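Heads up, the thing below is written out as structure tokens.
With one protein chain removed, the remaining protein chains of the complex are shown where they sit.
Right, subunit A next:
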Amino acid sequence: MDDEPERTKRWEGGYERTWEILKEDESGSLKATIEDILFKAKRKRLYEHHGQVRLGMLLEYFVDEYFDQNPISQIGLIVTKSKRAEKMTELSGNSKKHITALKKAVDMNCSGEPSLYNSLNLAMQTLKHMPGHTSREVLVVFSSLTTCDPANIYDLIKCLKAVKIRVSVIGLSAEVRVCTVLARETGGTYHVILDESHYKELLMHHVSPPPASSTSECSLIRMGFPQHTIASLSDQDAKPSFSMAQLENNSEPGLTLGGYFCPQCRAKYCELPVECKICGLTLVSAPHLARSYHHLFPLDAFQEVPLEEYQGERCCQGCQGEMKDQNVYICKVCQNAFCVECDLFVHDSLHCCPGCIHEHPAPISV
């Protein structure tokens, strides 16, 4: 069944000599190597400047980041224990529901064996009804080394492939062969974590949308862009009304004067994005779509050049500070040089090169 050669395991490879990374220069000092290690550590520190986030809170952090980067997407949560799988939350775009459920789940007791088959089956039941233009993904956080399945899981893998669902796995303990096959066949990724920060890195990798396959359907989605009306108390015609979100949870404040009115059926909502319960129209605001634009026009990595070789002015074009680090980073398009902090900021948060937007104020592809 496996046509691809598997990678050799670590114990099958040659003997590694890790002390060779330390090199002495002519005078016998290790200074250059130490500086190099320090520089890499600084870059790593900047990269994870969020600080210590505890393991349990990482999933809540993931949900927040996911909806921040993909405001019109939806998440559903499934748990598996005692050879069964059950839905913790339904597929929805409301982050508060998921976070509340995750907080409650901390008190849940773990028992029995997990069932990979049942959880994937449950996920497939929901995802296969989604429209063709969506990217359907399942992310499994798997810590066990066994799974208890009622039927042949390889058949299920074939079904998942047919419905174009991508399954990725994050293993918490050790590599499990069935997960390797699962990820490979469906086009997902499988990683086993080394430590907490590696876990965070792997989770954050799944916040970005995967590239769409050429076989996925493309369609025009009808969406509404409601205006936010703020009626004031002095306005004679202002009538307070309930929002449709009240139907679901009673914790929202009751009557409000302003809100978003669906352009098709005039139902009121307090927050966007939301799917109108009455007429089914997806309601968003223009910035929600704009937030996903940077996934479509990703910024290329900058070229790393050692400071000694760099001929230009020792001034970072982003922050105007003096360049003191080991390397400078040069944008291949506009040839401007940036320091390491600006480079990380530009690629993680800003998604556009400050030099390029001066040379070409309008995006090139538009």
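Basically, contacts are C-beta pairs under 8 Å (C-beta built on N, C-alpha and C of every residue); 3 or more make two chains touch, one makes a residue touch a chain; residues count from 1.
Everything that follows uses one rule, which is that contacts and distances are computed from a predicted model.
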Report summary line: Expected UniProt protein name for the omitted chain (select from "Septin", "General transcription factor IIH subunit 3", "Gamma-secretase subunit APH-1" or "GATOR2 complex protein MIOS") would be "General transcription factor IIH subunit 3"
Requested in this report: Write down which of A:L59, A:V178 or A:L289 is the residue touching the left-out chain.
Outcome: A:L289
Query raised in the report: Of the residues A:M223, A:C270 or A:V333, which one touches the chain left out of the display?
Result: A:M223
Report summary line: Contacting the left-out chain: of A:P150, A:G280, A:P306 or A:G321, that is A:G321
Query raised in the report: Can you name the residues of subunit A that touch the chain not displayed here?
Result: 68, 132-134, 212, 217-228, 230, 263-264, 281, 285-287, 289-294, 296-297, 313-322, 339, 341-342, 345-346, 349-352, 354, 357-358, 361-363, 366
